[in-house]
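Heads up, one of the protein chains got dropped from this complex, but the rest are sitting where they should.
Up next, chain A:
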């Protein structure tokens, strides 16, 4: 299943990862209402590899489990089962991962000066010895992300959204990670600012040889950033392939739907027929293929049997009964 066409060793390989959350009602309610325990399967049986120095993007609509994967990878959640393995770095230790969060307004402590926010990982992980060294490193990081040394004395509220996201990036880079998990890093930003942040992230990737696991719902951003894309639907990967391949020839009907609904600024197709339906509740996932209630080509087999993910010639993986080899 993990036979992919990536030549390099993967920076991260994830094998059959499962995460479910207990969303049962409190004990007394369960007893009185005679209800069983209830579990929400946020991530079901996911396998993927992130190529070293590359970028894999997870895309999908809200509730598809992409942020849960990000939290599993960074160790904020513990998986129920499955395995994750980081490649070994030059020092013989596994690559360290850091995370950039979506909302630059909520992820920075409003009461701390920017220099202290960036210095925190340095202090906590004892990466620098003296205050002078820490200071020097903070200034270096600020310059790396395009801010000036004097910005360190300011508070987060004095910055715009794009500048705050630069501060979060500087903080993430403080511990010299080789692997960055970016959970919707630009979706709270305006387009012109989004371009600035995306360009910065590309430059840092080249400069420091970073590997990205990029999470977004914006297909145009994903296309710009990633080498490979994995499309998720209700906790599963339904299609994974090289970026150009996936855009040129989407195999899974859900990928086709996603690509179709992207608003196109240059060539708007205004009077198209919009596919109906919504993502079903992950508490009661449909039987068989989770996408079958919305799928335009679903057959009886799709509602009965869960399609396994198969690798096609060319390295694309797809989970659909109706896609020919």
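Operating definition for what follows: a contact is a pair of C-beta atoms (placed from the backbone, for glycine too) under 8 Å apart; a residue touches a chain by one contact, two chains touch by 3 or more; residues count from 1.
Methods note: contacts and distances are computed from a predicted model.
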Chain excluded from display, named as in UniProt, from "ABC transporter ATP-binding protein", "NADH-quinone oxidoreductase subunit J", "Acyl carrier protein" or "ABC-2 type transport system permease protein": "ABC transporter ATP-binding protein"
Hidden partner chain, touching residue among A:30, A:71, A:217 or A:310: A:217
Residue among A:83, A:153 or A:244 that touches the chain left out of view: A:244
Options A:38, A:81, A:96 or A:199, residue touching the unrepresented chain: A:199
Residues from chain A at the interface with the omitted partner, ascending: 61-62, 160-163, 190-196, 198-199, 202, 217-221, 223-224, 243-244, 247, 257-258, 261-266, 268-270, 272, 274-276, 278-279
